[in-house]
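One structure is given below, encoded as structure tokens.
Just one protein chain is left out here, and the rest sit where they should.
On to chain A.
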Amino acid sequence: MNKITAQFQNKNALITYISGGDPSLEMTEKLIYKLQNEGVDLIEIGIPFSDPLADGPVIQEASQRALKAGTTLKKLIAKLDKIQNRVEVPLILMGYYNSILNYGEKEFARDISKAGISGVIVPDLPVDERADLFKYLAEFDISQIMLVTPNTSEQRLKKISAKSSGFLYCVAHLGTTGDDQQGIYPELETYLNRVRKTAGELPLGLGFGIDGPEKAKKIIDYSDGIIIGSALIKVIQAGNNEDEMLNNAGQFVKSIKSKL
């Protein structure tokens, strides 16, 4: 079975997002171990980008901190490559298409495969766009996790779920990441039932705007897993030093897991 799909077996998966290199690649490494020890099922690592147009302010700022610290995609992949023997939880890279295009699509697929990365999410690369990336990810056996949104048509849903592997990323509302003003999409149940009918066996991960345990509890019955990014980054940022930051991350994951 696909390494990512396996993480959804017999449980609600918790998927957490952190921004690679925020505020340093050393801290990213420590956070990965911490999240792994707390029992997170999948970890998404954001590739920092100057113009992250699907992201709200929290992840925008996280990207900026990472870039200021000199993080590049090359350095990020090198770091993940170096620590791969200590990481058991599957890692997923999430980034904008320009970063990958600039790196070289084939080189990217090859290098992240060597670094032990299991999946890739590219929020600004729709299923029907021309991109060699799709081909190379398949060639190197890396899952391409695609996104659907509450307003995705049936026709597109079919195409997207056919092309997605690992899981299907269901965006919880119309908006950017970390937008907790939006609330939960009012017809969440209908939306996810509709997606499930088309997606079949593919697990459904729900993300965008899930800001803590309360919201997690309300929605967990509808999906197979939840994705938390901005809310986690916020609590990490609230720490005054590295230990506090790691500790905050651990406490936060515990509080979410208790609701799953």
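Everything below uses one rule, namely that contacts are C-beta pairs under 8 Å (C-beta built on N, C-alpha and C of every residue); 3 or more make two chains touch, one makes a residue touch a chain; residues count from 1.
Operating definition for what follows: contacts and distances are computed from a predicted model.
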item: Complex member absent from the view - protein name from UniProt, among "Tryptophan synthase beta chain", "Potassium-transporting ATPase potassium-binding subunit", "Aspartate carbamoyltransferase" or "Cytochrome c oxidase subunit 1"; value: "Tryptophan synthase beta chain"
item: Hidden-chain contact residue, picked from the options A:E26, A:D51 or A:E139; value: A:D51
item: Chain not shown: contacting residue from A:S118, A:T152 or A:N248; value: A:T152
item: Omitted-chain contact residue, chosen from A:T16, A:S99, A:S118 or A:Q144; value: A:S99
item: Positions on chain A contacted by the hidden chain, ascending; value: 49-54, 56-57, 60, 67, 72-74, 96-99, 101-103, 123-126, 128-130, 146-149, 151-153, 156, 160, 171, 174-176, 179, 182
